[in-house]
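Every protein chain of the complex appears in place save one, which is left out.
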Amino acid sequence: MALLEIKNLHASVAGKEILKGVTLALEPGEVHAIMGPNGTGKSTLSNVIAGREGYEVTKGQVLLDGEDVLAMAADERARAGIFLAFQYPVEIPGVTTSAFLKTALNAKRRAAGEKEIDAMEFMKLVKKKTEALGMPYDMIKRALNVGFSGGEKKRAEVLQMTMLEPRVAILDETDSGLDIDALRVVSDGVNSLRAPDRAFLVITHYQRLLDYIVPDHVHVLANGRIAASGGKELALELEAEGYAKYLNAAA
Amino acid sequence: MKPSLITDHPFGEAYAKHLGVAPWRGDLPGPKVEEWRFTPLRSLAKIAFAPASEDVDVDAIPRNVPRIPGAVRLVLVNGVYRQDLSGTGLGKGVEVFQGKVAAKQGSSLVALNAAYAPASLALHVTAAAKKVIHIISIGAAGSQPTAFHPRINVTAEPGSAITLVESHVGLPGETYFSNPVATIAVGEGASVRRYVSVDEDSEAFHLATSLVTVAGGGNYEAFHLGLGGALTRQEIRIALTGENANVRLNGAYALRGASHHDFTTVMDHAMPHCTSSQVFKGVVDGESHGVYQGRIHVARLAQKTDARQEHKALFLSRGPAIDCKPELEIYADDVQCAHGAATGEIDENHMFYLESRGIDPETARALLVEGFLADAVNEISVEAVRDQFVADIGNWLKRRGAQ
Partner (left out) sequence: MAANQETAAAVKNVEQYKYGFVTDIESDMAPKGLSEDIVRFISAKKGEPEWMLEWRLKAYRYWLTLADEEPTWAKLIYPKIDYQASYYYAAPKQKLASMDEVDPKLLETYKKLGIPLAEQAILAGVAVDAVFDSVSVATTYKKKLEEMGVIFKPISEAVHSHPELVKKYLGSVVPYTDNFYATLNCAVFTDGSFVYIPKGLRCPMELSTYFRINEKNTGQFERTLIVADEGSYVSYLEGCTAPQRDENQLHAAVVELIALDDAEIKYSTVQNWYPGDADGRGGIYNFVTKRGACRGKNSKIMWTQVETGSAITWKYPSCILQGDNSVGEFYSVAITNNRQQADTGTKMIHLGANTRSKIISKGISAGHADNTYRGLVRIGAKADKSRNYTQCDSLLIGDKCGAHTVPYIESRNPSAVTEHEATTSKISDDQLFYCLQRGMTQEEAVSLIVNGFCKEVLQTLPMEFAVEAQKLVSISLEGSVG
């Protein structure tokens, strides 16, 4: 059974259909990339999977280990193991990154019937993770994402991902606004999380990110559907030729 | 009798008898009325105001009234429309006539106006008006203290547009009290721009009320300038009654001597998806007193409101007073509302910087004051009017230099 299965997914925003039948299956251990021009529904797909309000699923299914994801509330999906690395992480004034992380981590542990993490243990864990990501430990004392640079925000997303250890991680345009060094740090972080029981869905507009996070499968999303699928060489082809032929074909 | 009212005032039986109309039975607000806490009317109530005498002769518009390029002038003398002094050739899109004064209930001053206003100067806007309308209200008391009650009524039909300029000035003579009321209805998708300048005689009283409604998709842009008068209040109450209405209300005051000026605004967001912004700036000199009270009310229904308000005042000397009360009253949750207020004096570092470039202190100060007020004045979207108001402020500053 696939880890994450998306079946004929249709979704609309404010009455306008954006996803028009997306079908996709992520096996454990796989990295899938979704590429496509702007405005074809890439972010809609990630928001629908994560359960953001304002998106109406009109048809289709999303299954995690065979469980109906669409029937769950957003926080239940997160606790079930779906992690969305946001394109634009929000700032939450007054809430330190560490308080935030601890709350999230304990929410997950409680749901799994595990013991809540104590302060010392938590600090040790954060220290280990930040070091591994080459992040200054002090960052977690700052208010969540407030005043963070674009690169810092994305690193903070990866830090959260490594702390929460999701089953399926969705990276929504994680490369946007990153310089090459930041891109390498973020990618290293993601690669270190690749594991036989975990899958990734990497959404990107550019092939560049896929030099660092090498996918097993590449899909082209155009006009709300998967217009083509292939191996990592498909990304290079798209880079060279653009999306025009998929848009035309789908139209 | 409630102690919060001034019952002993000159606008009762005797006043009505002069005019041959039914007397006003109301009272003036006293200092315990919250909206009037900063602006006492005791001194006004003690003056034996009478209605304007018919033998006061005004045969020309005072020269200090600015000429707005391309505008048609409509003149009121002591609240009475004077066709002989007014211009013609209104062009398409607007009709002017003398209308009835609705005896609508409102505040004390609106009721006082309704009781004694002779007729309204009514503007009916049916399309995009070609010309700017410049209303000039002249106070001329002659030999006795005089009160008058101008009434302006603007109805902008859906989709129409007009630009209005109002100048309130006075002629030398005894003291006078102008109590103007303007009712402005901005229809759906209509656009009204209104620029009011109050530069009354230094002994005069001016208590103006503007009652504005803005329907769905309507735009109302206003700027109010207060430069003179013994006691001036410009009360502006705006109700956004349809969705996607948009209001920009701005103002400035510059006071000296014993002048008292009060801006009181009420922005009433009744419907969703509306925006309003307010920028008010003031400078005070001498023994003057500047007041800003602004209330933003957002009704339960008015989700997605964006309402902002700012008041900043600058002291030019030791002696003046500033009172400020910005107020938010919010009953809808999905809104963005904010206000800011500040008082202070000219930054010494700024002064020093200009002086170190060879600018004399008086000029430097004038530049900085103009710059300070510019934030508000620059909100005027009609260039010719903006230039005129900037010039008026410049003149005010020159008068200061001459003192």
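Order of writing sets the chain letters: A and B. Residues in each chain are counted from 1.
Convention: a contact is a pair of C-beta atoms (placed from the backbone, for glycine too) under 8 Å apart; a residue touches a chain by one contact, two chains touch by 3 or more.
The model shown is predicted, which means the values in this text are computed figures rather than measured ones.
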Quiz item: Which of B:Lys325, B:His350 or B:Arg386 sits in contact with the chain that's absent?
Solution: B:Lys325
Quiz item: Which chain B residues touch the hidden chain?
Solution: 34, 300, 303, 313, 315-318, 320-345
Quiz item: In terms of residues, what is the contact footprint of the unshown chain on chain A?
Solution: 50-53, 73-75, 77-79, 83-84, 86, 89-90, 92-95, 99-100, 103-104, 107-108, 111, 143-144, 160, 164
